[in-house]
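Before anything else, here's the structure in question.
The complex appears here without one of its protein chains, the remainder shown in place.
Showing chain A:
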Amino acid sequence: MRRAISIYGLTFSLPLLVWQVLFFVAPLVFLVALSFWTVKNFTMRPDFDPVNWVTMYGKPVFWQAYGITFALAASASVLASLLAFPCSYAIAFKLSDRARRWAVFLMVIPFFTSYLVRVYSWQIFLSDAGIVNVLLGQIGLGPYAMLNTPGATMVGYMTLSLPLVILLQLFSLVFIDRNLIEAAHNMRCGRLRTVFEVVIPSARTGLVIAALFCFILTFGDFVSPVYLGGGDPTTLSILITDTTKSGQQWPRAAVIALTMIGTLLAVAFVAVRFAYAGQAKGARK
């Protein structure tokens, strides 16, 4: 099928290449250059000065935000994976084909509803006089302060990531060879043991990738930390928006953004290695 480069071939392959190089690669590369620019009297000038890196990395506030953001995203990934697994397991193995199709369709709907509106809606539930506290009041509990806490941020993170994690897990679970499960049962392997020794190892790649996507989504999200967490503790995304929107400190915001990209690449690398190493081990068994 390999042919010499033709006008025909280029017509289809080039447009996307040109667009993504111009408007995806170039902005990210420019971000690197920008991080070495200097700001004097509220104007940016092209420069090659590591001052922004030195300043940002010298700030305890930055490292505090970094640690908190990382910890929040990591806990969200673990929590989402744990919460999602019984769901994807039930959808994959306990529902009829028809019900499964409906379950998948319902799970796709949240992707097309505004995340902002959903977060606003959680405020109605979680505020001091909100639905949850009113219901708790009926049975004589509360009221509890729930809004503007890390717990509320986590609720937002789950709203953002749970549907995706469930779908990705489901995607790997439905491709498990059902004969394997049957074989495990025939060998008198109990239900739980089957899950841990057959289902999870077989679906390992998908489970890790799902958790990775949750990490990526929550690590960069600023909506939940601001509107549910109350902006306190400060996350890296809040730091970026503050730094960008207040004055001409874009070079410093670039330093934060690049640090985030570096972290995400490292996490993705480790996660992918782990995902596929697990699979190879499973195959050898």
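Convention: contacts are C-beta pairs under 8 Å (C-beta built on N, C-alpha and C of every residue); 3 or more make two chains touch, one makes a residue touch a chain; residues count from 1.
The rule is short, and it goes like this: contacts and distances are computed from a predicted model.
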{"item": "Absent chain [UniProt protein name; select from \"DNA modification/repair radical SAM protein, putative\", \"Trypsin-like peptidase domain-containing protein\", \"ABC transporter permease\" or \"Pyruvate dehydrogenase E1 component subunit beta\"]", "value": "\"ABC transporter permease\""}
{"item": "Contacting the left-out chain in the complete assembly, out of A:56, A:207 or A:253", "value": "A:253"}
{"item": "Chain not shown: contacting residue from A:51, A:90, A:200 or A:272", "value": "A:90"}
{"item": "Residues from chain A at the interface with the omitted partner, ascending", "value": "1-2, 6, 8-9, 11-17, 19-21, 23-28, 30-31, 34, 83-84, 86-87, 89-91, 93-94, 101, 103-125, 129-131, 134, 158-159, 162-164, 166-167, 171, 178-179, 181-182, 185-186, 190-191, 194, 213, 216-217, 219-223, 227, 237, 240-241, 244, 250, 253-254, 257, 260-261, 264"}
